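All protein chains of the complex are present and in place, except for one that has been dropped.
Letters are used for the chains, namely A and B, taken in the order the chains are written, and counting of residues starts over at 1 for each.
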Amino acid sequence: MTPLLFIEMTAVVVSALYGILLAARKGMDVMGVFTVAFAVAFGGGTLRDLFLDRNPLFWIGNPHYPVIVFAIALLSGLIVRHLGRIRPLLPLPDALGMALFTLTGTAYAADAGTTAFVAVMLGVITGTFGGVLGDLLCNELPSLFVPSPLNATCAFTGAWAYLGLLHLGVAERYSLAAGIVIIVAFRLAAIRWNWSLPAVRDPRPPGASPGPDGKS
Amino acid sequence: MTPLLFIEMTAVVVSALYGILLAARKGMDVMGVFTVAFAVAFGGGTLRDLFLDRNPLFWIGNPHYPVIVFAIALLSGLIVRHLGRIRPLLPLPDALGMALFTLTGTAYAADAGTTAFVAVMLGVITGTFGGVLGDLLCNELPSLFVPSPLNATCAFTGAWAYLGLLHLGVAERYSLAAGIVIIVAFRLAAIRWNWSLPAVRDPRPPGASPGPDGKS
Partner (left out) sequence: MTPLLFIEMTAVVVSALYGILLAARKGMDVMGVFTVAFAVAFGGGTLRDLFLDRNPLFWIGNPHYPVIVFAIALLSGLIVRHLGRIRPLLPLPDALGMALFTLTGTAYAADAGTTAFVAVMLGVITGTFGGVLGDLLCNELPSLFVPSPLNATCAFTGAWAYLGLLHLGVAERYSLAAGIVIIVAFRLAAIRWNWSLPAVRDPRPPGASPGPDGKS
């Protein structure tokens, strides 16, 4: 098993664990837990594959991944009882997984001939959309969007660094390694010191009447 | 009209009726009712077709289906006034529809060369995602995910039975019939005796602070 495959597998497992945390807070049954875990683990990559018209989808082409997530979901009743001990171990593999998902998404998009900005966007989507989808399935305002430790911003920065190094002629493997280090370090620092972006606030009072068009 | 086409048509009509029930509870207008009815009736099949890259989508290839759903939505003001009489008739055709959607989804995926587990998953998605999407459009926690009479579990069981029988050399039509009977009987029994899966619960008190990563 290559290092990259090991990281990807870890990313899938950790994403699934986050999905279980989300679903367990809502008191879902095991089918709901599996669905949310599946959405968190595969949502970003699926959207990337659909947007780039890649076939087969990565979890159809790697069919052991859904089986792993299913096994984790079956054990979720056991897992949630040991959350206290598992939780502190999660940020590092989670950051690694986001880094890898982001950079592979960026690389696939660039290979498909998109512009650099679109490639970075598809990378960020790959790295973060799973978490957004999990929140939506649990009927929560996505935590990615409200001020909280930087997440999409780390992915965004690392993806640009990766493309920039490639553009300067640095070899693929070193550009990838640099991108991973940047995303992971930036993300762990953001969690440690609680860095966040300021909220963009509508200055009108919350109870203000909607606009004349009924849309806003 | 073949029996299968008749069941599929019934499944579309019954799914649309469920969509109307959902939308009417939110006081939507006729466009909202149509959208929700459309999403419930076609959401699962659309996701399956996108995931398997099947073209055209089944409701674009069977363009009378959207017209039927539109006609039902136009009549929804009338229909909701007779819900009391319509409601008790729904569980059987609904179970039949879910069975058929599930097994055709499984068959399409297996034909496309997926593994058995992925084929079953795509079958369950085809059979149940429409209801999830309807709940999300109505801004509700999907009832599929919380303990309630077994639904995805019935689809899951029937899809494995169908593939297992095929694998044992049973003819397509008998395998399909057996899968339908299993799903419908299991589902009706689950409704009748209120079988449900236990909730997977996070043991921490509901007001506990989110994790250190701001994500969970």
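Simple rule for what comes next: contacts are C-beta pairs under 8 Å (C-beta built on N, C-alpha and C of every residue); 3 or more make two chains touch, one makes a residue touch a chain.
No experiment lies behind these values; they were computed from the predicted model shown.
**Student:** Which listed residue (B:43, B:149 or B:179) would be found touching the missing chain in the intact complex?
**Tutor:** Checking each option in B:43, B:149 or B:179, the one touching the absent chain turns out to be B:149.
**Student:** Quickly run down the residues of subunit B that touch the omitted chain.
**Tutor:** Against the missing chain, subunit B presents residues 18, 20-33, 35-36, 46, 50, 53, 55-57, 59-60, 63, 66-67, 70, 76-77, 80-81, 83, 87-88, 90-91, 94, 131, 136-139, 143, 148-149, 151, 191.
**Student:** State which residues belonging to subunit A touch the missing partner chain.
**Tutor:** Those residues of subunit A that touch the unshown chain are 50-53, 114-115, 117-118, 121, 132, 136, 139-142, 144-147, 151-153, 156, 196-204, 206, 210-216.
Methods note: only the chains that are shown with their structure count from here on.
**Student:** Turning subunit A onto subunit B with a C-alpha fit: angle in degrees, nearest 5?
**Tutor:** 120
**Student:** Distance from the CA centroid of subunit A to that of subunit B, rounded to the nearest Å?
**Tutor:** Centres of subunit A and subunit B (C-alpha means) sit 28 Å apart.
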